[in-house]
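Input: a single structure, listed below in structure tokens.
A single protein chain has been omitted; all remaining protein chains appear in their positions.
Lettered A and B in written order, each chain numbered from 1.
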Amino acid sequence: MRRSIPLAICLIMGIVMMVQFFVPHPISVGFYDLTTKWIRIVSAFALVLGVGSLALYHLDRLQRRRAGWVYSIVTLVALVVTAVIGLVWGVKPGSPLQEVIFKNMLVPLNASMFAILAFYMASAAYRAFRARTKEAALLLIAAFIVMLGMVPVGAAIWGKLPEVAEWILSVPNMAAKRAIVFGVALGAIATSLKVILGIERGWLGGGK
Amino acid sequence: MNIWERLLKIDRKIIFVVMAVLVLFPLLKPLGLGVSSGPRAKAVFDAVDAIPPGKTLLISVDFDPASMPELYPMLVALMRHAFARDVKVLLCGLWITGAGLADKAVTEIPPEYGKEYGKDVVYLGWKAGVDAVILGMGENIKNVFPVDYYGHPLDSLPMMQEVVRLRDIPFMVAISAGTPGFGDWLLYGQSRYGLRVGAGVTAVSAADAYPYLQTGQLTGLLAGMKGAAEYEVLLTRKGYSKAYMPAVAAMDSQSLAHLVILILVVLGNVAFFATRMKRR
Partner (left out) sequence: MGNTLLLFAWLLSAVSPPTLFVQDTPNDAGKSITIRWQLAPEQSPDLVVLERSCERESTQIVATLGAGDNGYIDENVCDGVRYAYRLGAVFGTDTVWSESSGWVVSKPQWFNWGRVNILIAMILFFALVIYFIEHAKAGRHLFVRRIAGLDAVEEAVGRATEMGKPIVYVPGLGSVADIATIASLNILGEVAKKTAQYDSALLVPNRDPIVYTVAREVVKEAYTRAGRPDAFKPDNIFYVTSEQFAYAAAVDGLMVREKPATNFFLGTFWAESLILAETGATTGAIQIAGTDSVFQLPFFITACDYTLIGEELYAASAYLSREPLLLGSLKGQDMGKLVILLVIVLGSALVLLSALPGLKFFQAVSNFFNVSGINLIGTGLPLG
């Protein structure tokens, strides 16, 4: 029963939504809109569960004084303060949530994390781009040409380099990308079919 | 440990310090390595340049703070270009995280050209439902955005008396860091309402846009920070802007960063082969 009901819901809704894709009638469109609204409502409730899990996890770390418990205080305080500010002063432009928390904290923090990528790319490239095999050598040469072609220095070295770099990106790279996308799309369809038919049950918690 | 073995195992921290110095230095003291404009950026530039004064450029702000360094300079450059030619600017967005960034641009850029909010620039804000938003704007913008981002009814804004639907807009640029983005504007805006679309994207997703360029669906492409820098250079050459060019300044850093990575890769490979030969 515990597994049969979710499997039945999955089967019925899977088939209904597949049929819905081909039916343009307003009844079908209305059903689609209703389903997406339900998904948003369920997601909102799941957020409550998630926040509860976060709070319990950090409270437990705090109580047991696990390594790094001080940062759990930071997390919990940030959670409460953000929620209170948003509830009391609102979320419109000009509110403290937008001006202080979003613009002056979230934006710089996000940008900083993104900026770390530059350093990690350098260290990853240094570590991994070794011409151990013919294929690796080919990858290395292509990476060279594309990296040089994307900056003004490359154009200064050879005027045609940016064009060659763009050709590498738009022809062989694009071909490989599309091939992967085909495989991924088919894999996704097959996995969806398996989930709808109940062949794949790992998402339910495993078992037969 | 000989020199080749040392080169094979350079400590990460040294790599990070070198990168940090070489990225920071040009930002403080520009090297002036120069940026030449490519045909794709020029196509966007020419399309905006061809908009008659008094008409409207639509910009869709579909990115978040994480992609701000690459895409925000494009937004600023496009707005400066439009204002310099007395073209009005209408902004909207399909990403909620772009709202604050569009607001920042709308607050900072129009005063440079003496432009007024409501008369020369309007920011509609963000709305959920990608296809419904674009299709709705195709029929009547006020149906989708009865008020703008700041709560002003669209009927009260002088600019919006002339811009009623997508057909009233000669050209738009979708600045997008992913989906939803320019693809949706092409799918719903162009195919249905004949909207001319240019795109500004992050460097990593530029390859996705090439097929649309090849078919002529996209009128030009600004790819990554380089694309933004190319646009800024064109603006300055034509005398539309004398402002600080953040993307051009950052290109010096990007050039040096690329060179550092290339040198490190070469060193690593030289050390790798030298060590291998020594072992034989």
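Quick note on the criterion: a residue touches a chain if its C-beta (ideal position, glycine included) is under 8 Å from a C-beta of that chain, and two chains touch if they have at least 3 such contacts.
Values in this document were obtained by computation on a predicted structure and should not be read as measured data.
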item	value
Identified contact with the non-displayed chain, of A:G94, A:G159, A:P172 or A:G187	A:G187
Chain B residues touching the omitted chain (full complex)	12, 66, 139, 167, 178, 191-192, 194, 204-205
Footprint left on chain A by the chain that the document does not show	18, 21-26, 28-29, 39, 42-43, 46-51, 53-54, 57, 60, 67-68, 71, 106, 109-110, 113-114, 116-117, 120-121, 123-125, 127-129, 177, 180-184, 186-195, 199-200, 202-207
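Note that only the chains that are shown with their structure count from here on.
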item	value
For chain A paired with chain B, centre-to-centre distance based on mean C-alpha positions, whole Å	21
Residues of chain B that touch chain A when the two form their complex	10, 12, 15-16, 19-20, 23, 33-36, 38, 64-69, 99-100, 103-104, 149-151, 203, 206-207, 210-211, 224, 226, 251, 254-255, 257-262, 264-265, 267-269, 272-273
Complex contact set, residues of chain A against chain B	92-93, 98, 102-103, 106-107, 110-111, 113-115, 118-119, 121-123, 125-127, 129-132, 140, 143-144, 147-148, 150-153, 155-156, 162, 169-170, 173-174, 177
